[in-house]
Structure formats: structure tokens, C-alpha cells
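Contents: one structure, followed by commentary.
Of the protein chains in this complex, all but one are displayed in their positions.
For subunit A:
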Amino acid sequence: MGPRPALRPYLLVLPALLLTCGILYPFGLGLFYTLFDFSASRPRPGLVGFGNYRTMLGEGAFWNSAWVTVLYAVGAAAAETVLGVSVALLLHRSSRIGRVLEKILILPLMIAPVIAAIMWKLMLQPSVGVVNHLLRPVGLGGVQWTDTPAGALLSSIAVDVWVYTPFVAILALAGLRSLPASPFEAAAVDGAGWWYTFRRLTLPMLWPYVLVAVIFRFMDSLKVFDIIYALTEGGPGDSTMVLQIRAYLEAIRFQRYSFGISYTIVLWAVVYLAAMVLVRHLGRVQRKAAEAR
């Protein structure tokens, strides 16, 4: 050990700490701004206390955004979990095809979500898009994918699913490959069926891995921005107006800085609370899984 062993770790984390403060500062500043009516038209803002929050919580637009955000996050996380775990199970069988496909599983995940949304936007265009062209033989050539409220929300979720299913699949596959062999051997000896083995053995033992993926996906979808910005920009109407898009429109487009930041502060609080609950749950699940081994 060196001359000042007690001091060394602090010196090592100091640069990271300074950088962290540099990021916490604008966050604190934003929190401070929400107490004023700061906007481009009011460069000398006045103190309004919690007025921004009161206005926001009294608006139907806010509750609509909150509802759409929850629908989006739950829908996307659920669909990605089911599809991702299914893909992982299929890859875990390790057929010849599976081994080849596994190597390219990652591709959609590494494409910027905004680019993915652009790609799907071109494909989902109702009259000249390729998706409707391919659906025409089965009589579904005229679907207005992003031009109806329900269609727009489902299409955005579909793009999210396209990008992030590999994320769940990769983590679930890693989990499947690290499961101990003996319970499965015992089940096979006892002649247990596929469904029974899956429900009683695979899924419970795999769950801690899947849960890590679900938590990441749920929290990320709560703050979705890129996909919806490129695909629908919140429309039609307010049908895909998730909280971050609304915050963007208020703060950047309408330049009502204080009001826009209030939206993100509320979202931040929700994400933070969700994170605490989910991470605590994850801890319990992981402990239980460790005891079961």
C-alpha cells in the first residue's frame, strides 16, 4: 500500500465525481426553473412556486400523456419479454439454423432507435409502403398504420419490440445457459413433459435473468422519445403523446422552459419510484433463486 491508503480511493473517484456534479448541476437547475414561469417570452421570470405543477396536474393533456406512457411501457415491456424469452428458448435448443441465427440476433438492437423508426415509417406508409404491399394478397392492403390513434400506438410499440426484443433474448439466453443441469436430468428421468418442465423448472430458475431485462425495458420505455418522435411525433391528435414528447414540445418547440421541465421532473420521479420498487423486487427474487440452488 502507498503512503496515504485511506485517501487513494477518493483521489481515484474524484474525476468521476466532478463529472457527476457537472451533470447534477443542470438537473438541479432544472428543478429550480420549475418554480418560475421561465419561457422565451418571459426572459425575466417570476416566481410561481408550484404553479407549473398545479397547472400541469389540472390539465387533461397531462393525464392523457401519463396514460399513453404507461400503456406504451407496459405493452412494449410485456411483448418484448414474451417474444424475447421465446426466441431464447428456441435458440437454446441449438439447432443448426439456430446457431447461425444467434450470431445476427444482436443486429436490430444496435440500430439507433430513431433510425429504426425511420425505417419502419417508410415501410408502414399506407399507400406506397412495403408492408401494405405484402399484405394486399390477404386483403389487408389499406391499413392506416400510423394514422389512427390505436394504430399509431401499436405501430410505435411494434418498432420498440423490433429494436429491443434481442435485448431480452440475449439476457434470457445467457440465463438459460447458466442453469444447473441436475434438476432437468431428474425431471427427464421422471418423464416430465415439456410444459411441466418449463413451468416448474425453467421459468422459475430463469426468472431472475429475465427480470433484469424486464426492468431495463420497462424503465426505458417509460422515457421513450426517439421512436415516437420519428414515427408519429405524438399524433394523430394526442394518441401517442408520451410524457417526454410532450415535455419536448412544451420546452423546445413552444419554449415554455419551466413548464416543459415540470413534465420531465414528474416523469423522473415516476421512473425513480418504479426503479426502487423493481430493484427491491429483483433483490428478493435473486436471493430466493440463490437459496433454491
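Keep this in mind: a contact is a pair of C-beta atoms (placed from the backbone, for glycine too) under 8 Å apart; a residue touches a chain by one contact, two chains touch by 3 or more; residues count from 1.
Throughout what follows, contacts and distances are computed from a predicted model.
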Chain excluded from display, named as in UniProt, from "Xanthine dehydrogenase family protein subunit M", "Carbohydrate ABC transporter permease", "Sensor histidine kinase YesM" or "TOBE domain-containing protein": "Carbohydrate ABC transporter permease"
Touching residue (missing chain; options A:L122, A:L140, A:L203 or A:V277): A:L122
Residue, one of A:A112, A:L203 or A:V277, that touches the chain absent here: A:A112
Those residues of subunit A which, in the complete complex, touch the missing chain: 1-2, 6, 8-10, 12-13, 15-20, 22-24, 26-27, 29-30, 33, 38, 83, 86-87, 90-95, 97-99, 101, 103-116, 118-123, 128, 130, 133, 162, 165-167, 170-171, 174-179, 181, 184-185, 187-188, 192, 194, 197, 209, 212-213, 216, 219-220, 222-223, 225-226, 229-230, 243-244, 247-248, 251-252, 257, 260-261, 263-265, 267-268, 271-272, 275
